[in-house]
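I have a structure I would like to understand better, so I am pasting it below and will then ask my questions one at a time.
Note that one protein chain of the assembly has been removed; the remaining protein chains are unaltered in position.
The first chain written gets the first letter, and so on, giving A, B and C; residue counts start at 1 in each chain.
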Amino acid sequence: MNNKLDERASGVFVIAVTPFTDDGRIDEASIDRVVEFYLEKGVSGITVLGMMGEAHKLTSDESRLVLDRYMKRVNGRVPVVVGVSAAGTDPLVQFADEAMGQGAAGLMLAPVPTVRTEEQIYGYFSEVLDRLGDAPVVLQDFPLVTNVNISVGTIRRIVDRYPNVVMFKHEDWPGHNKLSRLLAAEGRKISILVGNGGLYLPQELRRGAHGAMTGFAYPEMLVEVCAHFARGEAEQGEDLYDIYLPLLRHEAMPVIGIALRKEMLRRRGAIASAHVRSPGPRLNAEDHRELDSLNGRLMRRLAQSGASLARAAS
Amino acid sequence: MNNKLDERASGVFVIAVTPFTDDGRIDEASIDRVVEFYLEKGVSGITVLGMMGEAHKLTSDESRLVLDRYMKRVNGRVPVVVGVSAAGTDPLVQFADEAMGQGAAGLMLAPVPTVRTEEQIYGYFSEVLDRLGDAPVVLQDFPLVTNVNISVGTIRRIVDRYPNVVMFKHEDWPGHNKLSRLLAAEGRKISILVGNGGLYLPQELRRGAHGAMTGFAYPEMLVEVCAHFARGEAEQGEDLYDIYLPLLRHEAMPVIGIALRKEMLRRRGAIASAHVRSPGPRLNAEDHRELDSLNGRLMRRLAQSGASLARAAS
Amino acid sequence: MNNKLDERASGVFVIAVTPFTDDGRIDEASIDRVVEFYLEKGVSGITVLGMMGEAHKLTSDESRLVLDRYMKRVNGRVPVVVGVSAAGTDPLVQFADEAMGQGAAGLMLAPVPTVRTEEQIYGYFSEVLDRLGDAPVVLQDFPLVTNVNISVGTIRRIVDRYPNVVMFKHEDWPGHNKLSRLLAAEGRKISILVGNGGLYLPQELRRGAHGAMTGFAYPEMLVEVCAHFARGEAEQGEDLYDIYLPLLRHEAMPVIGIALRKEMLRRRGAIASAHVRSPGPRLNAEDHRELDSLNGRLMRRLAQSGASLARAAS
Partner (left out) sequence: MNNKLDERASGVFVIAVTPFTDDGRIDEASIDRVVEFYLEKGVSGITVLGMMGEAHKLTSDESRLVLDRYMKRVNGRVPVVVGVSAAGTDPLVQFADEAMGQGAAGLMLAPVPTVRTEEQIYGYFSEVLDRLGDAPVVLQDFPLVTNVNISVGTIRRIVDRYPNVVMFKHEDWPGHNKLSRLLAAEGRKISILVGNGGLYLPQELRRGAHGAMTGFAYPEMLVEVCAHFARGEAEQGEDLYDIYLPLLRHEAMPVIGIALRKEMLRRRGAIASAHVRSPGPRLNAEDHRELDSLNGRLMRRLAQSGASLARAAS
């Protein structure tokens, strides 16, 4: 099976967590478990070792272990995208080669935070992409975290020069018009999936985005919303989305978001521990009660709207 | 009537826009109109010349004009807080004196973006507060914009030293636990109103915030939600809030948010033009359609839930 | 006399301070005095109301007062460039028109700190330049302070589109290669003066810069160094420069630099008070002793090298 990522990718590529045990070691059994969880919820792909995968808090050996376990468990059932962003190009390329050798469908790449002007940004991507060969690549555009701002013109320049850039992860903020301009731009079309925790998903799908790449703890909602839009049922998709929005906008908060997400995945049985590595957030009793409240309200809203949603989801 | 702000302030202090004509001049008639609009919606106070009031894009003369017109039209019906943040302390103090002389209830103050450590932050506030005398002051804590991060300890140090600091505008992000710690801190209690466009209002009210200081284009919802919470009806308050959340989270986007808000206020008849001064965002046709869609969905959701909400609102 | 700035400008355009009295009011008599000081030292032009002119800490009325006094005193003897950078375009254009009406030779303009991508940067300058008409403009490129990074391509795009952009103030850091690329770029040639407190002046003149726009408290050295280079005496110019470098690199420190510079100007009799407006640095006893030491060493070095320097300066 040829599982390489291409421009036609759509739907939900879930940003996978890296599960740890309570004492902070990689929890390989939970990797297996969360893979099955994601696949049951219908995701189209899995992105491992991204920013929310705490990749920067792993040793090289641990990164290899996580990659290996994810690849083996997914076993080709969906494409796996591997985050390879790193401060140094040599380690980046080395790990990217290992990932592709293990059967990754593609690599996700954000700019280093030290590039500033468009020529520096283009220069950075150019040097890295020249060394990555023909491995399919996802460009990640997340200025809130990287502090790097890329214009539509530079993105297109990269896409036009490098045919292996097949996907764009859109999480500029605010970015609705950037998304529209990217979609309308001339030249080779690529897949555009949106991030930002899914906080603007319906508006972005209405503007033409091809799906989502984010890790909300109810990925089945993201999957279903994308499916609605794919069927031309925008209003129904947004109706479903709005039910989850209160919890989603809570989980989408920076910094504490990863802890909230892991705790929700733990409660749902997808992972054994909600441990986040240091430096990172810890939930206190009030955070837990708040999550109880938001999740309880979600359950009630789902129950109330049950008939119509069940019909919509069938 | 003594209208000075004190620690007991609660409810909704709306962040007022500065209305312009289509060609960019101050629209005094729209100031009158939007004052009536805000008061009809039941706000407890009005904050003028804040960041969303585009204060930094006015000349000194224009700031005086806006202040004067707002003060005259409100005419003591609710307290008016005046944003005075400025790069230089001398102009700041001069304008603050003018505002208090005009009958302002208090002054809102954010740190200059060049202070970094806590001792610099305390030093900055200390110097300004020493010169502001006994005018009631609202501290604004908005790191996303100011790039200044203030700890709970430093906030308390300021509050304990300066009895005229009577209110805190909370918009650190993520900031739920900071809010809880501020509310639980020992010492003189002050009023804590939340900002961030209201994006976390129910959670913040559950944690004990005293109200909101933000400018969502449907301020009546903020007012009603705060009233529900004041009556102990948290679930009903959050039910109402959640109906507006899709539009609110759209309007809460940075940069473009002010244009979306002004356009909504224009559509609602509160101001004559949605003009935002340069440099600033302009809405295009797709932005307008998106707003149509979100607002149309809100109207339908309100209609569907009409009976219960009407009862709640009575 | 037509005193308008054009592409042939060279030499030293001194960044003028705004003198205050000890209690913080504009010191008009010291404006007169410092103008004579600068002119005696041989500067080719004077730039008022720049960042080091504490323009952002003045009211609109005070800015007008400073502008007026400088213009009257200089009285056409050298061109006066007026800093007009401001958060809002309407006040910016209004003040720029006033400045040109008063006889300014040109306007200096830096980008607002909120623009990020090259298209935003170009868009910002484009909108402002469209409104400034044919007034000669100096683009200021100072990323350390503005947090805006402009590529050579975008600078050239602006220069090629707007013939009234006649000068570029270069203070990107590190920026030697950017300077060389700007100088080598095709298209209309403009004047390139360097800033950064003059910290790299000899290297920048060797690469082809046309002069300096900075405010070191010994402007006569900057003038003499530029004159040496103009005569092809690079080594002698750098010899002279190196004598002053220890003090210059001290004064070039950010934040405290303006206080050091004003204190040196006060000691030299150019202004009556070294007062810096708040928020701003204050020198303590140790800072003064340090300045004594550095200045004393400079005096001794000058005395030691007296003969050769006197000859060079003759």
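Here is the rule we go by: contacts are C-beta pairs under 8 Å (C-beta built on N, C-alpha and C of every residue); 3 or more make two chains touch, one makes a residue touch a chain.
Keep in mind that this is a model prediction, so the values were computed, not measured.
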Contacting the left-out chain in the complete assembly, out of C:Arg64, C:Arg156 or C:Arg206: C:Arg206
From C:Leu39, C:Ala185 or C:Leu245, residue that would touch the chain that is not displayed: C:Leu245
Residue of C:Ala29, C:Val255 or C:Met299 touching the missing chain in the full complex: C:Val255
Sole residue of B:Ile150, B:Val166 or B:Leu291 that reaches the chain not shown, by the stated touch rule: B:Ile150
Interface with the unshown chain - residue positions in chain C: 173-174, 176-177, 180, 199-200, 202-203, 206-207, 235, 238, 242, 245-246, 249-250, 253-257, 284, 286-287, 290, 293-294, 297
Interface with the unshown chain - residue positions in chain A: 24, 54, 56-62, 87-91, 94, 112, 114-115, 124, 127, 255, 277-279
Residues in chain B touching the chain absent from view: 116-120, 143, 149-154
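Everything below uses one rule, namely that only the chains that are shown with their structure count from here on.
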Interface residue overlap between copies chain B and chain C, same or different (over half shared): same
Chain A on chain B, rotation in degrees - Cα superposition, rounded to nearest 5: 180
Between chain C and chain A, distance of the C-alpha-averaged centres to the nearest whole Å: 47
Whole-Å gap between the CA centroids of chain B and chain C: 39
Of all residues in chain A, the ones touching two or more other chains: none
